Structures are given as C-alpha cells and as structure tokens.
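Excluded from the complex is one protein chain; the other protein chains are retained at their positions.
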Amino acid sequence: MTKAIFLIQCGDRKGLLSAIVGFFASKGFSILHCQQHTDSYEKRFFMRIELDASDMKISRKELEDSFSSVADELNLEWSCHWSDYRTRIAILVSKASHCLYDLVARQLDGELNAEIPLIISNHPDLEKVANQFRIPFYCFPVGEDKEEQEKKIRDLLRRFDIDLVVLARYMQILSPGFTEEWKDRIINIHHAFLPAFQGANPYLRAYQRGVKMIGATAHYASEDLDQGPIIEQDVVRVNHELTPNGLKEVGKDCEKRVLASAVKAHLEHRIIVYGNKTIVFAVER
Amino acid sequence: MTKAIFLIQCGDRKGLLSAIVGFFASKGFSILHCQQHTDSYEKRFFMRIELDASDMKISRKELEDSFSSVADELNLEWSCHWSDYRTRIAILVSKASHCLYDLVARQLDGELNAEIPLIISNHPDLEKVANQFRIPFYCFPVGEDKEEQEKKIRDLLRRFDIDLVVLARYMQILSPGFTEEWKDRIINIHHAFLPAFQGANPYLRAYQRGVKMIGATAHYASEDLDQGPIIEQDVVRVNHELTPNGLKEVGKDCEKRVLASAVKAHLEHRIIVYGNKTIVFAVER
Amino acid sequence: MTKAIFLIQCGDRKGLLSAIVGFFASKGFSILHCQQHTDSYEKRFFMRIELDASDMKISRKELEDSFSSVADELNLEWSCHWSDYRTRIAILVSKASHCLYDLVARQLDGELNAEIPLIISNHPDLEKVANQFRIPFYCFPVGEDKEEQEKKIRDLLRRFDIDLVVLARYMQILSPGFTEEWKDRIINIHHAFLPAFQGANPYLRAYQRGVKMIGATAHYASEDLDQGPIIEQDVVRVNHELTPNGLKEVGKDCEKRVLASAVKAHLEHRIIVYGNKTIVFAVER
Partner (left out) sequence: MTKAIFLIQCGDRKGLLSAIVGFFASKGFSILHCQQHTDSYEKRFFMRIELDASDMKISRKELEDSFSSVADELNLEWSCHWSDYRTRIAILVSKASHCLYDLVARQLDGELNAEIPLIISNHPDLEKVANQFRIPFYCFPVGEDKEEQEKKIRDLLRRFDIDLVVLARYMQILSPGFTEEWKDRIINIHHAFLPAFQGANPYLRAYQRGVKMIGATAHYASEDLDQGPIIEQDVVRVNHELTPNGLKEVGKDCEKRVLASAVKAHLEHRIIVYGNKTIVFAVER
C-alpha cells in the first residue's frame, strides 16, 4: 500500500488537531495512523500523520499544494513523504567495518527502504567489503588540503543524487559548510552515551572513569562536534572484567543497533527536528 | 489542571478521528494529548484523548451526555474519567511484603493518584506493616468455607467504595463470580514472564529449566488463572550463580516495578481492554 | 598469546579448588583467569581456568595426560581447549537470511574465532547470500525420505571436519540420532522466550496473547524440540502498535544478538553443560 506521510510542527494553540485532521478527512483520505504530541514545556505542537494513498482521486502535487494553503494559514512547518520512494544513502567510513557490514546486510535483507549506491572513505581498508557487495567505493585520503577532499565528497553526493549521508564510524570532522548544506540529512554514530565522553577515545575514557555501562548515540551532525540533535541511544552493561579493548568489542553491537535504529527512523519519516532536539515517533507496523 | 480523559474503541473505518476530534473542538475544548492507534490486523480503532477541563463552560454531565449521543451514532465503546478523582484501592496480600511496602510507599510519596483505605489478607503476618502505615487491616483466613471468605472480602470492598483491587502477591485463586463482578478492576502480579511458568512455584521451575532471565507480569484477573489481559511485563538477567531462593530475591524488584507500573497505567486511565489484550498508551507528562 | 582453557565439573567437596589450582601452579603455569562456581542447590562444582600457554616447558599432550591423572583421582569431568585452534562451523538455514548475514559478517569482521567452510539449506533461496561471501552452499530439500536428507547433511559435516553446527533459523526438526551424535555441538535459535511459545509460529502466538515483550532463546539442540540446555536469552519491549508481522521484524535483532552471543560463548569455551542446564562464564578480555 502506498502511503503519504506528513510531518508537521508549529507553536501550540487550540484547534490545530481538528483543523489538520479535518482537512485530510474532507479530501476523502483514510488516516492510517495519527501520532500527535504537544510539548507542554516548549508549548509546541508536533504531528505525524500517515494516509492511505493507494487510491488517490487527486495528484500528489494537488494534495501537497492544497495542504500548503492550509499550512500557510495555520503557520505550520511541514514536509510530505511518499512510501514508494527509496531514499538514496551514501555511507562514509574509515577503518572500522562493523557498522558498514550491518547496514549493508540490513539493506540486502530488505529491512531498509533505501538504496546504497556508494561508499566513501578516507582510507582504502574497507574497499574489499564494498567489493564483496559490489557497491562502488571511493577513497579520498585526507591529505594537506582537507577542503579539497571534502569538495570531492560533496560533488559525489550530488552526482549520485544522495538524500542521506550516514557516517558509519567516519573518523573525520566535517566542515561547517558541509554540515550546513546537509543539515538534518547526515546521521553520525558516536561510540559513547552522549553527552558523556564527547570527542576522541571514548572507550578508553570510559574504562578510566570506571563506568558500569557503555553506550552509543546516533545524532544528526551539526557544526559543533557531537552536539547535534540526538536520534537514538542505547547502553550495554559492562563490568571490571573488560579492558579498554574489551569495551570496544562489546560496544560494537550497541553501535550497530543504535545506528540502524536511527537510520530506520529517518527512512520511515518518523523524526521531526526542533532546535537541537528530535521528536521520534514510535514504529507502528 | 483538571483534565477529562476519554478512552474510546470501535471497529475501524474512515472518518472516526476527524469526527471525534471535531466534536471536542466544537465544544471549545483544548486537546492536551491525543493518542490514536489502529490495529490493522484486528481492524480496530483505539483512542485516548485528554482535555483541559479547568475552565469548562458546561457541566461534566452535559459533556458526557452530549458525547454519549455522538458515541451512539458512531457506535463507540467509551469511558470518561476526571483527573481530580482519587481512585480507591484495596490491596490484597498473603505473606510476602515487598509489593505491599512498595505500593504504600509510592502512595505516601504522592506517586499514585489514589487512596488506599484498606488492606485485606488471608494471613495475619502483614498486619504489622499495615499498622505501621495506619491502614486498616482485615484478616480472613481461608478455612473450610472458601465461598464465605470471599463473600466477606466482597462485602468489604463494597462497604469501602473500592474502585480497584490489587493482588499484591495474594496467593489464593478467586472464584469466577468474583473476577466477573470485578472484571478489568482487579490487577494481579504473577512472578514469572507469562505465558512461561503459569501457576505455582515459578522461580523453582525457572531454576530447573535453566532460563537466563526471569520476569514478572501484571495482568487483569480473569476466570482462568494467569490468563487475563497482560498490562505490563519486565525481566531481569540472571545466571547460574542463583539458586531458586536467589532467583526469588532477585525477582522481587522486578515484581514491584511491574506491578507499580501497571497500577499507575490504570490510575492514569491509559489502558483499554480489548478481548484478552490491552492497549496501554504511553505516559505524557 | 596462546592460552589453554580447562572446563571442569564434579560433585562438590572440600579441597577441590586448592588441588586443581595447585596442580597448575606446580607445573609453572601462569593462571590468567580462574572462574569457579559452586551450585549449592545441586552441590556441584564448576570451574573454568585459563592458562598462559605461550611459553610451555612441556608438550600439550604431556599437560593433558598429567592433568588426566589428577582428574581421575579427583573424579573430575573435564575438557581442554587451545586458543589457537579455529573452530569449524557449519551454518544450517532455511529461508530467513538475517541470522546468516549476521554470523558471516561477524566472522569476516574478526569477531569469531572460527571458520565457516560451508552453508547447508533445505531451500535454494539463500544460495545468493552464500555466493556473495564465496562460501560453498549445499541444498538438500526435504523430500519423501527425510532420513536420506539428514544422512547427506551428516556426511558433509564429517567430510568438512565440522566442530559446531549452528541452526540459524533452520526450520526442520532433527532426528534423535542426529542430536545424539552432535550432543552439545548444535546451537539452535528459537524465536521466542522459552519456555514460552515453544514450537511453531511464536510471533503470531505472542501477538494473540498480548505479551509486552518478545524474546529469543539460543540453546543446544536435544531430542525434544525446544527443550535443550539454554545458553542465552534476551527480550525486546513491544506494544500494541505491532502486528504479528511487526513483531517478527522487531524480533530479528533480538534473534541475531542472542544467537551470536551463544556462538561466541561456545567458541570461547565459556560453557559447561550439566543435565539440561548450562553454566556460562562471563567474558573477560
């Protein structure tokens, strides 16, 4: 079944839900799911609505245009997505392979509504993994001219019509220009439970601090390192029996799970970003 | 802020959400939260809607009556609850004290929107706990005439205007007449992850089977033992280092947490029962 | 560093720990880890001891022979394993690919101390996955003669010098002869939290019972279906928003995690089987 998904936010006030739901009802749509949340602290209204679009009487453009008029009146920020479009993902990696394997295996297994047309790296190490799955692999080492390296990446992303960039343990900081151009379209996995252990070597620092759980955090990349809107986090219990290397091994599963979960939420249009935070609506399937 | 909470269910069809939301909007209510779920497998519509009732233009009765007309038209099953009413709970216990302590401490701590006017037991052991908290304690041992014992309990529940019965490790099976009269108003805690280890001695059986996690299940009591609609479950990781008694000790925390969570969901009117299952809406606060 | 790992069990009595530890000390070994557990309920002694074998003065056979004498005196059941041996795994699958992808990716990523020289199936569907990873794939459909089909599998296992069989969602019941021959060397993943939902269609039955968590269980296969010694279990929280198919999707991650964890425990020689239960020693790395 083809679905149309609307993500909506605005300042909270009376009558919003009724007006929006009424609009779709008046157009004859069957509402499959409606998730609404009001942040009473921020006084902000958030909504995700999923419509049965398999038997539409009007064109997609007509629907979007006519909702646009309502949205202007009500002063809504919104986006509309169609379930039959497959998002195009570029995966950026460095040397660690576990997240790459995990994402590609999930895609092949039909778990992600997405294509992965290319893999980009700053190191040659993972070319063999890309070859195994016959995915084009581009290697741009970071030499003296970091700007030039980034330019090559950004050109490629455009050339391949990429919608979403996934930093699957890509160990380079992106420039503000890059993160700005790709705002809310770059997902990074950080191997710690943010805001704890921002920056480098989180597992070693976790060992030194003697924490009893380690974690991973998936977030949209922003100009400030490890500060962007958090999408998903998880932790795993550890104990004194693990060295820094042991923590790193144990943490891999947590990283894979958290990154995959965040990517899926993005692909299923379940995320609204507000300021530096996300509203992530629950799965219904 | 006083709130009105409507719980609604019916067979799914087009236009339900719009009609219901439109009704409350037309009466001038501010909708604080609206949670809607369609079970696409059962083709059933479920909804919880929370209204700001602090400044109502009409009486409570008028609201309920006028919604009743709409509900008849739309063929809805529904109930309406008011946040300023404190539910009256009777706790039934036998010999184990941990769930009793936990519930009473939570009530004293202001965590439960409820009164606990009495504690009933089939054993005298926990009278000292009741006394500590100055809650009336009634002891009805199960002698030869089990029917007579139950009659005393049911009379007391009526006399104390009880709304909800919580079986906090009450180790007696209730008669079908009792569970029928109190349908969806008796919450039981079973010390296992149902449907595993139904019936007696679940911790010993968990030890014998060598499971790696033990659990607890809170459910509405029904005629068939341990078969009623499940409200909440949780588990805790265990290992070979625990004997049956060790499992029992470790399981206590899980039982307390699960029972308290289920009781809170009931008190906050977040549960809809459908057949032998529950829809439990998430907390928003 | 090469390590020798001894797994030991026997009826509990005084002086065992001292005698065993004393033996290895007298031979000049450095003890890297010593994990000991006494089941006070069963009065049984279990032990795992890891020795630094990188600089041995005696041959491996001499060590095993001289420990054998001590073991006979003390009436120990024991086994000895060497960390430089890579266990040979055969993966058996049917149609679901997620566990297969997960295990192979982990092996390629260096997470498993094992080889995977072949994949066997009763359906042709996953041949393309095997090809992708260039692992030989054998397909033996179950026709009229089930005994003949099993014979072919068992012959292959012998021919490939297989040490461990992993049933990664292999949906065929093995004969008693097969499970007997491969006792404690076949790991199966069951897609439910055993002993709940033994047998077929656990996700549908979980949906129908309205459980609030679903799980997965890895266990050694035994003659009785889903009754063998449990190695690892885990659960994931679910709610009313998931249909039977949704549960199946959500459960995949849990199955992968549980199966991989059990296989690793086996490969790292951290499991002792006693009766129908396992002692699984914690990771230390």
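Per-chain residue numbering starts at 1, and chain names A, B and C are given in the order in which the chains are listed.
One rule holds for everything that comes next: a residue touches a chain if its C-beta (ideal position, glycine included) is under 8 Å from a C-beta of that chain, and two chains touch if they have at least 3 such contacts.
This is a predicted model, so every value here is computed, not measured.
S.K.: Quick one: which of A:F6, A:F29, A:F46 or A:F140 touches the chain that's been left out?
M.R.: A:F46
S.K.: Just name the one of A:K14, A:R158 or A:K277 that touches the chain not displayed here.
M.R.: Missing-chain contact among the listed residues: A:K277.
S.K.: Name, in rising order, the residues on chain C that touch the hidden chain in the full complex.
M.R.: These residues touch the chain not displayed: 14-15, 17-18, 21-22, 24-25, 30-38, 40, 282, 284.
S.K.: For chain A, which residues touch the unseen chain?
M.R.: 37, 39-41, 46, 193-197, 207, 209-213, 215, 229-235, 239-241, 243-244, 276-280
S.K.: Residue-wise, where is chain B in contact with the chain that is not depicted?
M.R.: 97-98, 101-102, 105, 108-109, 111, 129, 132-133, 239, 241-243, 245-246, 249-250, 252-253, 257, 260, 282-285
In this text, only the chains that are shown with their structure count from here on.
S.K.: In degrees and to the nearest 5, what turn takes the CA positions of chain B onto those of chain C?
M.R.: The best-fit rotation has an angle of 180 degrees.
S.K.: State the chain with the largest centre-to-centre distance from chain C, centres being mean CA positions.
M.R.: Comparing chain centres, B lies farthest from chain C.
S.K.: Using the average of all C-alpha atoms in each chain as its centre, how far is it in Å between chain A and chain C?
M.R.: Each chain reduced to its C-alpha mean, chain A and chain C end up 35 Å apart.
S.K.: Suppose each chain is reduced to the average of its Cα coordinates; what separation in Å results between chain B and chain C?
M.R.: 41
S.K.: Enumerate the residues of chain C that touch no fewer than two other chains.
M.R.: 239, 241, 243
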